[in-house]
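Of the protein chains in this complex, one is absent; all others appear in place.
We just call them A, B, C and D in the order they show up, numbering each chain from 1.
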Amino acid sequence: MKKDTLLSVSELKTYFFMESGAVPSVHGVSFEVKQGETVAIVGESGCGKSVTSLSIMGLVSSPGKIVGGDIRFHGQDLTTISEKEYRKLRGNDLSMIFQEPLTSLNPLFTIGSQLDEVILLHQQVTKEEARQKGIEMLKKVGIPRAEQVYRSYPHQLSGGMRQRVMIAMALACEPKLLIADEPTTALDVTIQAQILQLMRKLVKDNNTAIMLITHDLGVVAEMADTVIVMYAGQVVEQADVFTLFAAPAHPYTQGLLASTPKIQTIEEELQSIEGTVPTQETMPKGCRFFPRCPHASEQCVQNQPSLLKIGGGQLVRCWLFDAKEAASG
Amino acid sequence: MASYIFKRLGEMIPVLLIISFIVFALVFVAGNPVALMLPEDASQEDIDQLTASLGLDQPFLVQYGKYLFHLVQGEFGESFRYNTSALPLVLERLPATLELAVAALVLAVTMAIPLGIWSATKQNSPVDLLAAGGSVIGKAMPNFWLGIMLILIFSVMLGWFPVSGRGTLGHLVLPALTLATGLAAEITRLLRSSMIEILNQDYIRTARSKGMREGMVVYKHAFRNSLIPLVTVVALQTSTVVGGTLITETVFSWPGLGQLLIQAVHTRDMAIVQACVFVIAVLVIFMNLVADVLYRLLDPRIKYE
Amino acid sequence: GDGHEDAAEKGTETKGESGRTLTIAIGTDIVSFDIHNHNNTSTEAVHDNMFNYLFKRDENNVIQPELVETFDIIDDRTVEMTLKEGVTFHNGDPLTSEDVKFTLERVAADDTLQEYPNYKQIKEVEVIDDRTFRVITHEAEPSLFHRLSRLGSGILPKTYIEEEGWDNFLANPVGTGPYQFKEWVRDSKIVLTPYENYFEGVVEEWDEVVFRVIPENSTRVAELLTGGVDIAVNLPPADWERVAENEGTSVKTETSNRTIMLILRATEGYPTADLRVRQALDLAIDNKAITENVLRGGGIPTKTRVAPGNFGAEESLYNTYDYDVEKAKQLLKEAGYPDGFEMTLHSPHGRYLQDAEVAELIAGMLQAVNVDVRLELMEWSNFVEMRQAGENKDAYLIGLGNSMFDGAYSVDWYRSDRFVGETDYKNEEIDTLLEASAVNLDVDERAKQIQEIQRIAAKEVPHIMLHQETINYGVSDRIEFVPSMDEMIYAPAISRK
Amino acid sequence: MQTDTTMASPAERSRRIRSNRLLTWSRRLLRSKTGTVGFILVLAVLFLAAFADVLATHNPNEVNPALMLKPPAWLEGGSSQHLLGTDHLGRDIWSRMVYGSRISLLVGVTAVVFAGLIGVAVGIVAGFYGGWLDRVFMRLVDAFLSIPNILLALVILSVFGPGVWTLIFVLGVTNWVNYARLVRGEVLSMKEREFVKAARAIGVKNRMVMVRHLLPNVMSPFIVISTLSVATTIILEASLSFLGLGIQPPDISWGGILSDGRDYVATSWWLATFPGIAITLTVLGIIFLGDWLRDVLDPRGQNRR
Partner (left out) sequence: MKEVLLEAQGLTKHFDVSEGFLKRKKAMLRAVDGVDLTIYTGETLGIVGESGCGKSTLGQLLMRLLEPTRGTLSFTGSDFLALKGEALRQKRADIQIIFQDPFSSLNPRMTVMEIIAEPLKTHRIAKGRERVERVYTLLDAVGLDRSYARRYPHEFSGGQRQRIGIARAIALKPKLIICDEPVSALDVSIQAQILNLMARLQKEFQLTFLFIAHGLPAVKHISDRIAVMYLGKVVELAPKQALFAQPLHPYTEGLIRAVPIPDPAVRDDRERVMLEGELPSPVHPPSGCRFHPRCPYAQASCVTEEPMLTEKESGHFVACHFPLEKTRKDLM
């Protein structure tokens, strides 16, 4: 099956304009998502995953602003289209599951009415049909007593239930691209499995592309076709899932994989990457990872590496490979 | 909920009793009505005599006790000034006051809601600044000035509305407008501030992500959430409006409670003051109850045990 | 009922074709239809159209019989009177001596009534026959006829009240006057219609007389200007020009029987206890400047409160004033206040024509003789309360009327035992004269005594007389209306042009 | 590249943070256009009040029967002597306005602050503790709303005697209920929020939960309403002066000048108009400052322009 490019993000820059100056939360991010493909984005928390997805949705709120790059969806540049056209896409072709399920639901409306809203907006259905569909969606995401939950208010649900409601809402219109920002963090594994299965089904049936943001490498391993690793507002590595797990190239990726607790074994101490993500003020001018990198060299301190192809479709932003390549070629 | 309402209504009785006591004490402290009833040149003996025959020379508690005794039988006593039973006198005024209050509130709310939402969504735009200026002027214009101005413009110069009195819808327009400006100003400002807060919430982003029109996002999701402070203010204002329309009522010679009450206070006409306060208290308590019930209806998170 | 809607239509209809509704804007609502239980000129102005008194003052201020046909003074304490024939109440009952007895004995006996002090002098009314009766007083009563020509002597329907009860009467009052009650919406309007069987013949001029209550000055003016009302009482001076210049309206004025004055405190310890200080203050006030500027001519400077038209008026003290700043300063120096002093002046606010303004102006004038005035402007009830409690300081401003039109009542304010603790003014000469005049049935001599008191007071200045107030009306040019000094608005005397 | 913040000593850092705050606040003030305008307006009024002696051209209480009701200088009949014309006693309006700013500001602001303090305290306590305390407080509020303010004013007057502070007391005592109800409503929804739970989990004392967690989060509606109330209070002062309460000649207030003009609205408009404009501008300034303050207090809104 030939896969067309559905979404292509290139050199996206989203800055937050604070009093202390502009904070580049997303600093030149590029990647592609093909139809029916599942792209997982992993990375340190605070590295700009959510902001990237909000940028795609066109929902970055002030003081944030997209200051550069473009986002093409079906070849259409989303950074230039009118608000009205954007609205037609949102919730329909493009939908998103937000990270904070607890505050993302309006406390004054029932689950049902918030769920129906999106269905009624984008589909030609009657209220009753929308209701049927809403309840069906709730059942699909594994919510017990769906009819009752449909009539409940957000505060009456547990975190996981709210998360599932958000998922139901995002899936209601069978979007072409689903951006799922940590959709299963609040869920227990059995429901997580259900939801992941639901997403897989979506891919199979509707050829939906998924941009899956998660911290759970287990989920990545299970779901993703391609994995993007972000660090400090940049993409540092991109590879297909097998390559990435088998041969992580970037030292940060390596660190991540090493830190994952395994269920089979018991370690005394988990491995972790020392240090913290630099802040805006402390952002190195060279490689952004060098202060924490075991392989850092003078070059890393001085110059920023660019995203290099290192074969097999794997991309990496690291001088180690530059050096190698320079050496080899 | 029903039991809650009944409980609240039950609480009304002690509150009314306390109010009656406070009012009685206040009027008592405020002074003897007799001197006000007699002409300027009445002699002291005349005053003392009338005081004694009205029983106003008895100790406070005796007077209050008697009053309470009558009150329990549903009697508010006779007005010194009008020589008739007080409660019917007050009730007779109630429709006029309610008419004016409701009209003013409706007018205020209809003016304020779009204006408040508009200034919240377009913060610091010319519209917002204009609305801010307008609200301040609305608040800073004393009702007597505004009322007289409205009469001058719309009645004397343009002849569109009758000058004063109560009756047709035309009579209602100017006084209601006079009262509404101040209320509208307050509601506008409050709505603006709570809307600004709410528009920052995550669920607004969710609504936008559904592809809703911005207008719908604002009206459905944000507005509903800002209704709680709005309900409080409107309920509060109802009480203010019911008891405090004096100036507007005077300017437009509107035969409402305000005029009656103020005159009664000025003449220390206990029975009328008590009856007025009673009626107002019932209204106030009722409005606050309505507000609390509305909170509950609006915000499912609020629970009353 | 839907009287409100009717009212509205009527309100605007006065301009209409028929124009047979007379609409009068009054500033305060009537208090009640109990003629014995209020003391309110504006209430009486309405009652006057519905009730008749035994006697009535004519346009020359002479007391004439009204319901009474003939009367006969039997002795010091007894007057026999005969009622006119054919007088009936609005409910059809004929007027009899029993009604007179019922009315007068009620107000003379019931001490809870506000008019009681003015009628307690009557001992009883003896019924001779249906139309003849005798009024017997406790003591010789020189001003009996004054009393019988004012609000307390409006005759009430005995049978109606006894059968239907007071509450019914108050809701549906019945009198013998030219107009009968139709409707009263409190603080809004009183509607009267002509009584067909009025003993002097039905008044045909007006189909309806409406008294509308419009407390706000500007609103009354606006109603007048737009033709909403035909007569507007108490125009503020600021609007006179506007009303006069307006097409179709004019201002009518008449002197009232009310005099504005400052009551000084002669209590030991107050500077005003000193005669020279009192005189100095009087001299420092330019009465003319007050009447000309603040009142815009709405007042007449005076040195006595017994104005012409009242029994015992001393006319030489009327329409005159003293003003001499230099002399005032001199007197203050003599009294030991070369650098002036500080005093408090209480004034009601909104009770009399431009009262607060007058007080402020006086404060300004006294500044010129180095007297610093601390002004306390008070709402009426507080003012009364203050007086009542004897908390008045150096001076207070008050306006005093005289509904009896008997100077004796005015000069009684100088009686020393009456204001102990309030003014503490004492003059034995005046006290003696007062005692003598109280029971003096010799009309001329009594007048002289009263005049003498006024002359003494003008010199002694226990009260500083300011001016006699005028009453003023804005009147539509479509009607003919002559204001009268007693402030009554008698509809039969008003006609269409 | 490391910044030096991590190197500096803690004391140095906290000092720097504090001075930084002042700097950022003033920077924010200048950045916000309305904030700047508000600041300038308020400053201007304060300037008037402070330098009244210098700015006034006449003795504000000097009556001059010959110069009554002269229009402002630029109109026909006006004189350059009296910039804003004269009143009904021939006093210079400009000078009266300048002096009037003192008392009006004092009364307007202090009374609102006073009422606000009581109201916010009662509102937070009632809302936070709920239960019987809430019920008692709210019924008290009902009582206060029902009892005519004018009666309270009269009695307080007769107890304390007239004076500016009595006036402020009266205005405070009659107005706190508004704030109490408003704040309580906000607290009711705020206290269910998780961060309040979190504070309790830490063991924060109830008093501190109210002060540090609830208070800042209910401030914004309070600021909105209270700033607007300054206008009402300044006007209300005039109507209470009518009762012989508070401001008496020779003291001057804007409200007093305004109500002096009541009978002259149709004939000599400038009497009531200038104080009206002054009140409007002052309150506009206060409102803009209030909005700015609200933005500063709301960390989310800070970066908005």
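Some notes on this structure:
By our rule, a residue touches a chain if its C-beta (ideal position, glycine included) is under 8 Å from a C-beta of that chain, and two chains touch if they have at least 3 such contacts.
What you see is a predicted model; the values in this text were computed from it and never measured.
One of A:Gln76, A:Ser158 or A:Asn303 touches the chain omitted from the figure, and that residue is A:Ser158.
Only one residue from A:Ser62, A:Gln76, A:Ser272 or A:Ser306 touches the chain missing from this view: A:Ser272.
Only one of A:Ile56, A:Leu78 or A:Leu102 touches the chain withheld from this view, namely A:Leu102. Interface with the hidden chain, as seen from subunit D, comprises residues 3, 5-6, 10-11, 13-14, 17, 193-195, 197-205, 208, 212-213, 216-217, 297-300. Looking at subunit A, the residues touching the absent chain are 18, 42-47, 50, 99-100, 102-103, 142-145, 148, 151, 156-161, 163, 182, 185-194, 196-197, 215-222, 224, 241-242, 245-246, 255-257, 259-264, 266-267, 269-273, 276, 278-279, 281-282.
Throughout what follows, only the chains that are shown with their structure count from here on.
Closest to the middle of the protein, by Cα centroid, lies chain B. Seen from the Cα centre of subunit A, the chain whose own Cα centre is farthest off is C.
Two chain pairs, C-D and B-D, are weighed by contacting C-beta pairs, with B-D ahead.
Separating the centre of subunit B from that of subunit D, both taken as means of CA atoms, is a distance of 22 Å.
Centre-to-centre, using mean CA coordinates, subunit A is 54 Å away from subunit B.
Among the residues of subunit B, those touching two or more other chains are numbered 30-31, 144, 148, 152, 200, 265, 299, 301.
The set of subunit A residues that touch two or more partner chains comprises 155. Residue ranges on subunit C touching subunit D, taken from their complex, read 217-218, 221-222, 236, 238-239, 241-242, 289-290, 292-294, 349-350, 357, 360-361, 363-365, 374-379, 381-383, 385. Residue ranges on subunit B touching subunit D, taken from their complex, read 11, 14-15, 18-19, 22-23, 26-27, 29-31, 123-124, 129, 132-133, 135-137, 139-142, 144-145, 148-149, 152, 182, 185-186, 189-190, 192-194, 196-197, 200, 228-229, 231-233, 235-236, 239-240, 243-244, 246-247, 261-262, 265, 273, 276-277, 280-281, 284-285, 288, 295, 299, 301-302. The residues of subunit B lying in touch with subunit A in their complex are 200-203, 205-214, 221, 224-225, 298-301.
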